[in-house]
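All protein chains of the complex are present and in place, except for one that has been dropped.
The first chain written gets the first letter, and so on, giving A and B; residue counts start at 1 in each chain.
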Amino acid sequence: MTTVEQTADRAAESKAAPGWTVVVEQELRDLWLGGRGLLLSVAFSLLLSIIAYLVATNTALNFLEHRESVNLVLQVAIAVGGLLTLLAAADAVSGERERGTLESVLLSPVTRSQIAAGKVLAALSLWVASFAITVPYAWFLGRGVGIVGDALVTGVVVGTLLAVFLASLGLIVSLFAGSNRVSLSLSLFVLLALFAPTQLPSNAQQGWAGELLLRVNPLTAGEHYVGKILVSGHAWSQDLSWLASPLAAAALLATAAPILGARFMRLRGGVAT
Amino acid sequence: MNRRQRLVAVLSALSAAAALAASLAGSAGASRFSVSMSRAQTTTHLGDRFTFRSTVVNHGRTAARGLIAHLNVVGLEPSVYVDPEDWSSHRTSYLKALPPGRSATITWRLQAVSAGTFDVYVAVLPHSAIARPPTTGPAVRVAVADRRTLNSGGILPLALGVPALLGLFALAVRLRRSR
Partner (left out) sequence: MKPAIEAEGIGKDYGSLAAVRDLSFAVDAGEVLGVLGPNGAGKTTAIRVLTTILSPSRGRFAVAGIPSTRSREIRRRIGVLPESSGYPERQTGEEYLTYHARLHGHTRRSARAVASGLLDEVGLLPRRGSVIASYSRGMRQRLGIARTLVNDPGVVFLDEPTLGLDPAGQRQVLAHVRTIARERGAAVLLSTHLLTEVEENCSRVLILNRGRVVAEGTVSEVVRRAAAPRSGRLQVAPEQTDRAAAALAGVPDVGRVTRDGRPGCLSIAFASPGTRSEDAPLNAAVRTLLEAGIVLISFELEGARLSDAFLAMTEAA
């Protein structure tokens, strides 16, 4: 390559947007203007509407049950928002592979780690939208019991940590899955497995083993923290240790996703080279 | 009274005196402290938060170590269930060593989670090898007025409006793309 071409390359690079932003923008367009994201948002808002209506028209609810209802709305938002984010990320690479559109993206000069990062960020938009939709419901239900602020702040903190964790997880599964069906199924299975401890009997959740299981699992730890703030009225700092696993999981997988993307984003899934 | 009988009487008197001394010493240990509250009563509404302060004074001659102050909530109406943990998540306070004649003030934050009439009081216990009776302060009478925390009237516009707005937006985007 000549010096002129190298200079032109560098000049073009400095003016053009970074590759990951181009990927994010296009993925957002595909997700939202393509229609899938909006339809999912409508479905989610219907779910919240049903829950909110049932809660609001239940005149027998006492104060504590009312607080628990706000907690329920927030937990549903975090769970469903996380699920949608996970599924979008799980489709990100394996879906493109099956649709035959991955190769043309890999043929661009954008690095694979940037492509991976862009896809994770775009998947996170589903969480952002889910939370935004939840705000009016949380406000309506929470204003009577004075926990709107607590609900929204805990929701955004815990929900974002979990969404980052799930989006990164979904992308990593998508990198290695042999097909899109495997990617989506495996991601869903992992999510259900993470939610499973919440269904254990309450005496099984107590004791050092039960508490360890709940603390190590980022989903149950996050759910526990939100509950303590909203239902038990704890202060922010009182149960901060419960945020350790969501924070660690989010940080670890968000770091791993682009690194693994750089190494394993290929035309065929699987770990074999 | 013979010699033996006199001995039994003396021994009985001595043990009674010892017991009395011990009980006097015990009650003298509990009454070393006093607990006072910043107010005698308060009126609030369901869901509101309120605070009050309690002051523990060491009337003894030596420093008091390991004092534990504990908040309790008692419902005065049998029909109202009370779990003090719902009212306050910080119900136990471990005090620093209290020199003789000094006092410590604790601020308690509560939220009225049930409507009705309640007494709130603070008990102070010394942490010792032998269980000693607590010292309690006067109760604060809390009257919690009920109120509607849920306004079901406004839910329909929200429950219908949000999905409708999103649906319309989705339709508009779809139509615009298909042109």
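What we mean here is this: a contact is a pair of C-beta atoms (placed from the backbone, for glycine too) under 8 Å apart; a residue touches a chain by one contact, two chains touch by 3 or more.
Note that the structure is predicted; figures quoted are calculated from it, not measured.
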Logged for chain A, residues touching the omitted partner chain are 1, 9, 12-13, 15-17, 19, 22-23, 26, 29-30, 34-35, 99-101, 103-111, 267
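Note that in this section only the chains that are shown with their structure count from here on.
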Chain A - residues contacting chain B, complex: 32-35, 38-39, 41-42, 45-46, 48-50, 52-53, 55-59, 61-64, 66, 133, 136-137, 140-141, 144-146, 232-235, 238
Considering only the defined contacts, which chain B positions touch chain A in the complex? 46-49, 85-86, 88-90, 111, 113-114, 148-152, 154-156, 158-160, 162-163, 166-167, 169-170, 173-174, 177
